[in-house]
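In this view, the complex is presented without one of its protein chains, the others remaining in place.
We just call them A and B in the order they show up, numbering each chain from 1.
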Amino acid sequence: MDNQTRLCLEVKGLSKRFGGQQVLREVSFSLQEGEILGIIGPNGAGKTTLFNIISGWVTPSGGEVVFFGEKTTDWTPDRLCRAGMARTFQMPQIFPEMSVLENVMTGAWFGQPSPPAAAQARAQSREFLELVALTASETTPARDLSLMQQRLLELARALATRPKLLLLDEIAAGLSLKAVKCLTNLILRLRTQGLTLLLTDHLLNLIMPVSDRLLALDQGEIIAAGPPQEIIHDPEVESAYLGVRDPAGEEG
Amino acid sequence: MSITAFPWPQIIVSGFALGSFYALVALGFSLIFGVTRAFNLAHGEMIVLASYLAFVLWKFCQVPFYLTLPVCLLALGLLTLPLYLLLRRLKEPYALNTLVVTFGLALLLQNLMLVLFSADYRLLNSGLSSFTIPGLGLTFSWNQVVLLLLSLLATAGVHLGLHHTFLGKALRATIQDQEAAQISGINVKSMSLIAFGLGGMLIGLAGPLYGQNMYLYPLAGAEATLIAIILTIFAGVGRIRALLLGGWLLGLMESAAILTVGSKWRELVSAAVLLILLYFRPQGISFRKPG
Partner (left out) sequence: MKLRPFPSSILVTAAALGLMVWPLFFPDAFLYFQVLGMACLYGTLALAWSIYGLSGAVSLGHAAFFGLGAYGSALLNHYWHWSPFLTILAGSLASVVFGLIWSFFFRRLRGVYLGLASLAAVEIPRVIIDNWDSLTSGSMGMTGLDRLPTLHLGDWQLAFGADLKAQYYLLLLLVIGATFLYKTIIDSRWGWALRALRENETAATMMGIRVNRERTKALLCSSYLTGICGGLYAHILGLIEPSLVFSLHVSALPLIFTIFGGRTLFFGPVLGALLLYPLEQLVFQPLLPQGHAALYGLVIILTILFFPKGIAAWITRRASA
């Protein structure tokens, strides 16, 4: 990383308590512009809660989120979107009755800081559909798509909001190895366009090859941070993962 | 009105009688909703229909009041069968569709009753007198006593049935989790049918009691539906003790309202209670087991 890049996201001492349960404990990290940061951790480690706080869905019990120098802890998700933060969900959130193109167009029309004309939004949407290489025709109703296609659609729609930071939550869950390969290539292509990415995955076959840095989360705490190869051989991370002995093995 | 003259005993007794009856009114709704997730906005209209049936039997066929109870029980139990068949055919979004369809059914029943029985107010007079408790100077009617006893008996009966019979346990399992119930070999379809039948019988029981204690007119059902919904949201489904508690609270509030600010404002009580409940519980009726 050269020193010219700006700080994209700062997370300072985030804590979250649901009832009596401490889901996140003093989580702090930062993200440079153009960087890809992967967050790993077993189920229930607090990854999704962390995402929900950063993207404005959940208010933290303590700590703050700074996005390009602005404190955004109490911003709503739609305001964050217009400010340049986009995300996808574990369960794809699509507009079921809209066509594929209409889904993406919604992102282009409403998610950008200044709304384009309808025709322009439609043209942009086609570009993003092409970029993610969604095979379904643009007039297909979104509810008829497969899980993989819905993920790609959600991704294209998120990209259509022209984000500076993109959060991908478990985007590879439930996908075949081949599909994960495609996604890997796509993400690497996105980074060349200067996008900053934050992604989670509890399997490692997507996150390992794309991330610049990894953050390991366990029971709401960061237990390790550093380059991917270092992190997965960290004894604490290995013990947190138990079953996953050789996560890099599938890389081939 | 000074504090000493405030008719607390009157409020409490009539509130309890009314509240127990409210629990009975809500019981059928809650059972049907719990097992099938169908909202029945025509619930109150069906109670009023049962009421009119009892009224006709009593007035024109000289059937004694107590015999109208089993007749209405049976008649409404059978009448819910077509309703079950109707609601079963609805598609997603199921809850909203049942709401709209039964809204139409309520309108239909109201107008049919208007045609059959006219808009006049009627009262089923079962020939029971009132009595005064010596020393306290309080007057109660035997109607209230019958109302209280029968409502409590029916509610307790359903509670015992749900908790101590095999069928009841299967119904409760379906209420809590349809899918899990299906997986464990419970026939959810027949459970739905049974819930509708039982719900209908409870409606049939509530009908004559309603006509005996309140004025009967074709549009009277809306109030009963509102009460059923309020108590079901308050208690959550399949929780009969909470239903009874909610009924008592609402009954006490209403009779307090009648005796303090007058019956014209009483109509606001149930609507306001529903709005307040929904404000604090926007997700509506809970299916989870308590504790």
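As a working rule, contacts are C-beta pairs under 8 Å (C-beta built on N, C-alpha and C of every residue); 3 or more make two chains touch, one makes a residue touch a chain.
Please read these numbers as outputs of a predicted model, since none were measured by experiment.
> Can you list the shown chains that the absent chain is in touch with?
Contacts of the unshown chain, counting the full complex: A, B.
> Consider the whole complex, including the chain that is not shown, and state which of A:24, A:40 or A:94 touches that chain.
Answer from the full complex: A:94 touches the omitted chain.
> Taking the full complex into account, find the residue in B:86, B:145, B:188 or B:252 that is in contact with the omitted chain.
Of all options in B:86, B:145, B:188 or B:252, contact with the hidden chain holds for B:86.
> List the residues of chain A that touch the chain left out of this view.
The missing chain touches chain A at positions 55, 76-79, 81-82, 86-87, 89, 93-98, 106-107, 109-112, 115, 118, 157-158, 161.
> What chain B residues would touch the chain not displayed?
Contact residues on chain B toward the absent chain are 39, 86, 89-91, 93, 95-97, 99-101, 103-115, 118-119, 219, 222, 226, 229, 264-265, 267-268, 270-272, 274-275, 278-279, 282-284.
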